[in-house]
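Yeah, one chain of the complex is gone here, protein chain that is, but the others are all in their spots.
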Amino acid sequence: MGGYIIKRVASAIVTIFAVATITFFLMFLVPGGPFLAEKAPSPQTLEALEKKYGLDQPVTVQYINYMKRLVLKLDLGTSLKKRGQEVNDIIRVRFPVSAKLGGIAVLTAVCLGIPLGSIAALNREKWLDRTIMAIATVGNAIPSFVVATVLMYVCGVVLRILPTLGLTSPAHYVLPVISLSFYPTAYIARLTRTSMLDVLGQDYMRTAKAKGLSRFKSLFKHALRNAVLPVVTYLGPLLAFIMTGNFVVERIFTIPGLGSEFISSITDRDYPLIMGTTIFLATLLIVLNVIVDIAYKIIDPRIKLK
Amino acid sequence: MSKTLLDINNLKVSFFTPAGEVKAINDISIRMEEGDVLGIVGESGSGKSVTAYSIMGLIPYPGRIVSGTIEFNGHKIHEMTEKELQDIRGNEVSIIFQDPMTSLNPVYTVGNQIQEVLFLHTKMDKKQAYERSLELLSLVGINEPERRLKQYPHELSGGMRQRVMIAIALACEPKLLIADEPTTALDVTIQAQILELMMELKKKINMSIILITHDLGIVASMCDKIAVMYAGKIVESGTADDIFYNPQHEYTKGLLKSIPKLNKKEHEKLVPIKGVPVDMLNPPAGCPFAPRCDSCMKICLRKMPEYTNISDKHICACWLLQKKGYEAATGGDR
Partner (left out) sequence: MSDKRNPLSFQLDVSDFLPADESEKQSLVVMRESVSFWKDGFRRLRKNKVAMVSLAVIIFIMIFAFILPAFYPYSYEQQIRGSENLGIMQYSKEELARKAAGEKVFPHFLGTDSLGRDITVRLMMGSRISLLVGLVASAIILVIGSTYGAISGYFGGKIDMIMMRIVDIIYTVPDILIIILFSVTLKYPLKDLAANVKGFAWIETVGVGLISIFIVFSLLYWVGMARIVRGQILSLKEQDYVTAAKALGASHGRIIRKHLLTNAIGPLIVTTTLQIPSAIFTESFLSFIGLGVSAPMPSLGSMASQALNGIRSYPHRLMAPAIMISIIILSFNLLGDGLRDAFDPKLKD
């Protein structure tokens, strides 16, 4: 177990390092380098700025300096458009908002998707199954920005039953959470249905029945645990999906989270902020994925821990 | 005379698939006394496993009993509810499946899966169940039972897992143990061990066994009675001696010819049975074996033969036997 964790963490560090490097060099493709906007300032200011940010030095030196700051001080730099604001501070303020929203959405997707998928599998080819699967199939075809905008129009503009701006009361969470969790819920339902049907056909389910277990008991004890294993492997992509979903959903519902900040930093071409946020979110995702992987190994005893 | 344990009469089981009705079991009758070891032999698709599942009320969807009765140990299986069946399964009648690799749930320990059946059918507490599961593992010849109880199925070898399956099956000392090709998925050396173990345990706890297999060699050494199944019908049944030394049905003869024997002379070739089994979706009106039978007659294609009693326990359904009787009755001038 320990060995596996060490190996997994080591490879995660390599990936994070690679992402940071790619980010740095990609930003170099931007005219004037990562710390300057597109508009050309006067030569004097340019020189001063270049000195300040160390842009007059060779690429390798800049890269080393950048990595040093990143690794030793966990310093993601300073925002270009919001003068004087540290990227770290922006993340510290904005991220908890996004994390709370995303967390609720993840929970919703898992808590709805697994039961729906199981119900569908147990009622295979009956109307309940067909209904759930029809909704899930459609749900898997609608991007979250479509769900969000349509919900906003229908519930916020036409019916006026739910607030659509900000995130100040529990009611404010309803529409963003539905928008974020609609697709993953549908996906998890389909995934659970497939794996549940697979599990139900397994020999050990027959064994359970032959032992004299009731249908209910054999489902809960023997089927469910095996059926949710694939869902655990989906948790990684789910987190990534919720994160990107956050970008658009926060923008649409004007939620002051890291997602909407990230989108406006792209629109503003605020390169240090884009860079910092990317590295932060990438690290977060990679770390979460490592945790999910380790959790999976613990749940499924078949996989030998190296 | 000993007590009748199992009495199956004119059982018909069909699977109602979208493509049509598949008559998996087409009118079979079986009778077993307490302590008997019955072998059911046949190739895949002949209905031998479905016969076993019927006894436990375990016929998988979309199959069901169309007609006939199954009486086991005083219970009328064919009219019992699911709830009543649950009390019998794993308790009075147990089953071991073909593939021990997949028959145990991969995410629970061996101990958990043995104790589960004990909690279900007995009033044991945790400690008693633990003691009993240790005892069972020793009984089926697993060493270091304490350690094994904590292991997961994938950590055990195939033979070991089949022993665990047997331990689960025997946990409540059933009257009848159904072994559905228990050794097919195992190595030959392990096969012998498992079979020996089953026979040993049979004596210890005095149960009956139904052994389902396509391997005639196995039934020869173990079974008192043998039923040969083909395409959902029992074509011949009798004692082991009847079947091996006096086979009557052409299919039984074919089966015997197709097994290798050590005492055969070298130049004697193995003779495989030609052709393939019939399509169970459209079973022929006559004898299902007719298309593959070397001695096939015109009537064989049209009509299913009735059983002929060769001796007290030996019966066979074949027109050749009917023909013999007919010739005898008409003076044998043909």
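Order of writing sets the labels: A and B. Residues in every chain begin at 1.
Following the convention adopted for this analysis, a residue touches a chain if its C-beta (ideal position, glycine included) is under 8 Å from a C-beta of that chain, and two chains touch if they have at least 3 such contacts.
Quantities reported herein were computed from a predicted structural model and do not represent experimental measurements.
**Student:** Which of A:6, A:22 or A:165 touches the chain that is not shown?
**Tutor:** For the chain that is not drawn, the touching residue is A:22.
**Student:** Touching the absent chain in the whole complex: find that residue among B:136, B:227 or B:273.
**Tutor:** In the complete complex, the chain left out is touched by residue B:227.
**Student:** Across the whole complex, list the residues on chain B that are touched by the chain not included here.
**Tutor:** 28-31, 225, 227, 234, 237-238, 275-276, 278-279, 281-282, 284, 286, 290-291, 293, 295-302, 306-309, 313, 315, 319, 322-323, 325-326, 329-330, 334
**Student:** Hey, which chain A residues sit against the chain that's not shown?
**Tutor:** These residues of chain A touch the chain that is not shown: 11-12, 14-15, 18-19, 22-23, 26-27, 29-31, 137-138, 140-143, 145-146, 149-150, 152-153, 157, 190-191, 194-195, 240, 243-244, 247-248, 251-252, 263, 266-267, 269, 274, 278, 281-282, 285-286, 289.
Here is the rule we use: only the chains that are shown with their structure count from here on.
**Student:** So how far apart, in whole Å, are chain A and chain B when each is placed at the average of its C-alpha atoms?
**Tutor:** Between these chains, centre-to-centre, one finds 54 Å.
**Student:** For chain A, which residues are in contact with chain B within the complex?
**Tutor:** Residue positions touching the partner: 202-204, 206-215, 221-222, 225-226, 299-302.
**Student:** Any idea which chain B residues touch chain A in the complex?
**Tutor:** 56, 58, 60, 82-83, 85-91, 94-95, 97, 99, 102-108, 116-117, 120-121, 152, 154, 165, 168
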